[in-house]
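Coming up: subunit A.
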Amino acid sequence: MTEVLLVLGLPLIGAVLLAASGDRPWAAEANTAVALSTLLAAVALTARVITLGPLVTMGELFFVDAFNVFLVTLTAFVGFTTAVFSRIYMRVEQDRGKLSPKRLRLYHGMYQLFMFTMLLALLTNNVGILWVAMEAATLATVLLVSLYRTPASIEAAWKYFILCGVGIAQALFGTILLYLAAERVLGSGGSALLWTHLNDVKGQLEPTVLAIAFVFLLVGYGTKVGLVPLHNWLPDAHAEGPTPISAVLSGLLLNVALYAVVRNKVLVDAALGTHAAGTLMMGFGLLSVIVAALFLSRQKDIKRLFAYSSIEHMGIATFAFGMGGAVASFAGLLHMTAHSLTKSAIFFAVGHAAQKTGTQIIDDIRGLIHVSPAVGWGLMIGGIAILGIPPFGVFASEFLILTTAMKDHPWATPILLLGLALAFASIFSRLQAMVLGESTAERLPHPPALFPVFVHLLIVLLLGLWIPPYLANWYRQAAAMIG
Partner candidate 1 sequence: MIWFDLVSQLLQSLLAILLAPLLLGWINQCRAWLQNRSAPSLLQPYRMLRKLLEKDAVIAHNASWLFRLTPYVVFASMVLAASIVPIVATDLPFSPAADVIALVGLFAVARVFMALAAMDIGTAFGSLGSRREMLIAALAEPALLIVFFTPALIAQSTALTTIVEQLAHRQLHLYPSMAFAAVAFVMVLLAENARIPVDNPSTHLELTMVHEALILEYSARHLALMDWAHALKLMVYLTLGIALFLPWGVAQPGHWLALPLAVVAVFIKLALLGAGLAVLEAVSAKMRIFRVPEFLGIAFLLAVLGMLIHFLVEA
Partner candidate 2 sequence: MSAVTQVVNLLAAILLLIAFAMLAQRRLLRLIHLFALQGGVLSLNTFVVAAALSQPHLYFSAVLTFVLKVLVLPWILMRLIERLDLKRDVETLINIPTITLIGIVLVIVAFNLALPISQLAGTITRGTLGIAMASVLISFLMMITRRKAVAQVIGFLAMENGLFFAATSATYGMPMVVELGIALDVLVGTFIFGIFFFHIRETFDSLDIHHLEKLKDRQ
């Protein structure tokens, strides 16, 4: 109860506070402090769930179950580390005159607002509120993408806005249809959109309606997940926004959108009693993997590169959830976790690298390891982790997904194999060229804030070697629920 309020309230207050005074010299610290307190609240919430089990509070408005509890913690955690990272990063940007105090204020305010929307989307029990929060997340980030006001950034932000707006509108239609179906079972009024109730009666929901509803929901939230061919906003937004935003977009937004899709898939599967939804998701997943892998091989911009890698990994996770089954869903959840940690860590390193070399063009970044071993190794290890090389967590999930696929859907494995191999070749060749070799860059006045990078990578490493039992239990329960 109180924890939930804290988790949601702190970032909201922080948003108001920083929107008012985000241009003060202490704003960055304040931002970090708020994020930290949010994290602590989330940890408290987690601890409570560990001890007391899932809970539903405030007139069933919010609920915490095995599926969203770890996502809440993850979100708060990545939010905090990103804040730590952006403290240094944004200072450098400011010193380089890329940001006016006004925009810094906007940045800090919107950052906290974004955190709020993410947490709201995760915690709410109401599918409608979930939609509202997702839309609000778009609104909160769109101005951050265009923070630099460069033509490119404005264009990127516009595309992000229009495409996600349209997509989310489809999701709304899907939600309405869901409500229509639920209403006939649960009666009209608020309870018909409460997920806990929907989950109880999912078997009785009207299949035809839910089938169509799922199409709209999948297209809608799938746009935010970045599934091919709805992905086109993603690389632009990642490449042109400030790096901390790229980090949270890849690390959090995509996760939450996928979370929304999966929540709805649970209902649809039960209602339809067929594997139609799963098949759709598998198709989208494979398409995303292969197309993203092909795109990877033609990237010149480092942030675009990793944006496409995000598409690829979201594709893998979607494929896993599409396959369904205890192991595959387990792997999908693990993959979400590992990917968001790794990818945000990579973006931190990329941010420093881009600042040191003053460019995002891959061919101009060389020999980072000589300029700053920490940045170089951070990028290298992060890249290795994201490429699914053990003993990192990403490998653990890919191991389970691939072996499952090999047995259940052998026809899919060649595509996955091709996708992974291509992605490896494309990313690693560039990574190696950037990290190793003779260097081009000069040192920066500010020491890089690399503690986040290595903390993330450490956790990912841990996930590959040893998963905490309660986390594993959550994964199992959630997987059982997802089916």
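Regarding candidate selection, all candidates are chains of the complex that A comes from, given by their letters.
We take it that a residue touches a chain if its C-beta (ideal position, glycine included) is under 8 Å from a C-beta of that chain, and two chains touch if they have at least 3 such contacts; residues count from 1.
Everything numeric in this text was worked out from a predicted model, so none of it was measured.
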Complex check, subunit A vs 1 or 2: touching candidate is 2
The residues of subunit A that touch candidate 2 in their complex are 126, 128-129, 131-132, 135-136, 139, 142-143, 146, 149, 151-152, 154-159, 161-162, 165-166, 169, 172-173, 175-177, 179-181, 183-184, 188-190, 192-193, 206, 208-209, 212, 236, 239-240, 295, 298-300, 304
